[in-house]
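Showing chain A:
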Amino acid sequence: MSDLESNRSLDQTATNTGNRHLIKRRSLLKTLCALPAGILLATHMSFAVADVNTTGLAVTDKDVTVGILHSLTGTMAISETGAQEAEKLAIKQINEMGGILGRQIKIIQEDGASDWPTFAEKSKKLLVQDKVAAVFGAWTSASRKAVLPVFEKENGLLYYPTFYEGLEQSKNVIYTGQEATQQILDGLNWVAKEKKAKTFYLIGSDYIWPRTSMKIARKHIENVLGGKVVGEEYKPLGNTQFGSVINKIRLKKPDVIYAAVVGGSNVAWFKQLKAAGINSKKQTLLTISVTEDEVLGIGGENLEGFYSIMKYFQSQDNPNNIAFVKAFKEMWGDDSVIGDVTQAAYLGPWLWKAAVEKAGSFDVDKVVAASEEGDIELTTAPEGYVKLHPNHHLWSKARVGKWNKDGQATVVYTSDLLEPDPFPAGYQ
Partner candidate 1 sequence: MLNVSNLKVSYGQSEVIHGLDFSVPKNETLAIMGRNGMGKTTLFKSLIGVLPASEGTISVDGVDVTSCESYQRVENGIAYVPQGRMIFPSLTVKENIETGMEVSKMKTIPDEIYALFPVLHEMRNRKGGNLSGGQQQQLAIARALVTNPKVLLLDEPTEGIQPSIIKDIANVLNEIKKMRDITIIVSEQVLSFTMAVADRIIVIDGGKFIHEDRREDVDTEQIRGYLSV
Partner candidate 2 sequence: MYSNTDYTLAVEGLTVSFDGFKAVDDLNFYLDKNELHVVIGPNGAGKTTVLDLICGKTKATSGSIKFLNQELTELSEHAIVRAGVGRKFQTPSIYENLTVLENLEVSYPQGRGVFGALMFKRTQTVLDKIHEIAREIMLETELDTEAGLLSHGQKQWLEIGMLLIQDPQLLMLDEPVAGMSVKEREQTAELLNKISMGRSVLVIEHDMEFVAQIAHKVTVLHQGKILATGDMAEVQNDPNVIEVYLGH
Partner candidate 3 sequence: MSFVYEKLMGGKQGMVGLIILSALILVVFPMFLDSFRLNLLGKYLTYAFAAVSLVLIWGYGGTLSLGQGIFFGLGGYAMAMFLKLEASSPENTAIQSTPGIPDFMDWNQITALPWFWEPFSSFSFTIIAILVVPTFFAFLIGSAMFKRRVGGVYFAIITQVISVILTVLIVGQQGFTGGINGITDLRTLNGWDITSDSAKNIFYYVNCVLLIGVIVLSRWVLTSKFGRLLLAIRDKEDRVRFSGYDVANFKIFIFCLAAMISAIGGAMFTLQVGFMSPSFVGIVPSIEMVIFAAVGGRMSLIGAVYGCLLINFGKTVFSESFPELWLFLMGGLFIAVVMFFPNGLAGLWQDYGHYVTDRFTAIKNKILNKSTPSNDSAKKTLPETELS
């Protein structure tokens, strides 16, 4: 089935490409300075394998092996390409800085082929046969759910980059994207305040992430904002007919259309909206499923004036991001665009590096313990500043971007640093 239904299912976003040059020395230094001084010193050389690796991982005097597990083929390849490119960029940059605990990072890459059992199979191979110290990968909820038991059983460590529905917290996973409340709540607050929105129409693709997200959105709208949900609709994955829904929307005249349509459906959805005369002049639309990658397919002209809530936009104007975008494009080509998940994937290797150096060991238990202390932070993150919460998720900011014709967004609102809350009370 992988092809038909699962299809674009799951791709909330997509990503891209990257680059070749190092990050500028200045920002490197910044990273280093940001780390606690003791660990900083410890980073250099002179750690015997026996000390940094007591559980038989693939670590030698010179190098340490990690795995990258994304779909290179199948329907999800579209989305996951960017993530793995970002991860490779980060690893390359780390190696050029001298690696971790004096060891160069070697990559073993496996193809999940957009097929969940294959993800499980390959993750087991990475952990059992290759004994990798960490894995960067997975994209869809389904693939994460498929590999989760393997990571827990083999006590591996997974850095998972996608914004997702929450309701999960595994000892063996670090979530570098937003969980649902981080992405949703502040955006809704913003639209309620800014656009005086009272009525909302919710529409999404029919699977767990949109449904969970809509559930949270509905509770927030009804209980916190005092608004009203006038319609809630889910279309099968890959659906390309939105005529009836658009008519329903016209009938209900919501202040805001709140959308979580994914993949190819997304393109049909926005094209048909525009063709039906519903554009940003008449209608506010807020989506949680469109990043720069989707815009490539949808076409900027069809989206102009609509809003996305993400934690990252390629157009963000800060030195970290400018350096990152440049490095990425140099490594992976000028045509690349960078979406939210690509950036989140880029954070994975850096967060791992910080935790390993703090723990002084590659052992998963020690790295996890170091991560759970809540003081691992990245000041060099392209999105700005992020900090690892003891619940394995990241503190980060939500941003509302307004889409322009050229396929880039202008950030119109940035929240405060939001605490991740994968099991939000009152939203379940």
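Candidates were picked such that all candidates are chains of the complex that A comes from, given by their letters.
Quick note on the criterion: a residue touches a chain if its C-beta (ideal position, glycine included) is under 8 Å from a C-beta of that chain, and two chains touch if they have at least 3 such contacts; residues count from 1.
Everything numeric here is computed off the predicted structure, so don't read it as measured data.
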Looking at chain A, find the partner in this complex that touches it; the options are 1, 2 or 3. 3
Residue positions on chain A within touch of candidate 3 in the complex are 1-6, 9-10, 72-73, 110-111, 113, 115-118, 120-121, 124-125, 128-129, 141-142, 145-146, 148-149, 153, 165, 167, 206-208, 211-212, 215, 234, 236-237, 423, 428
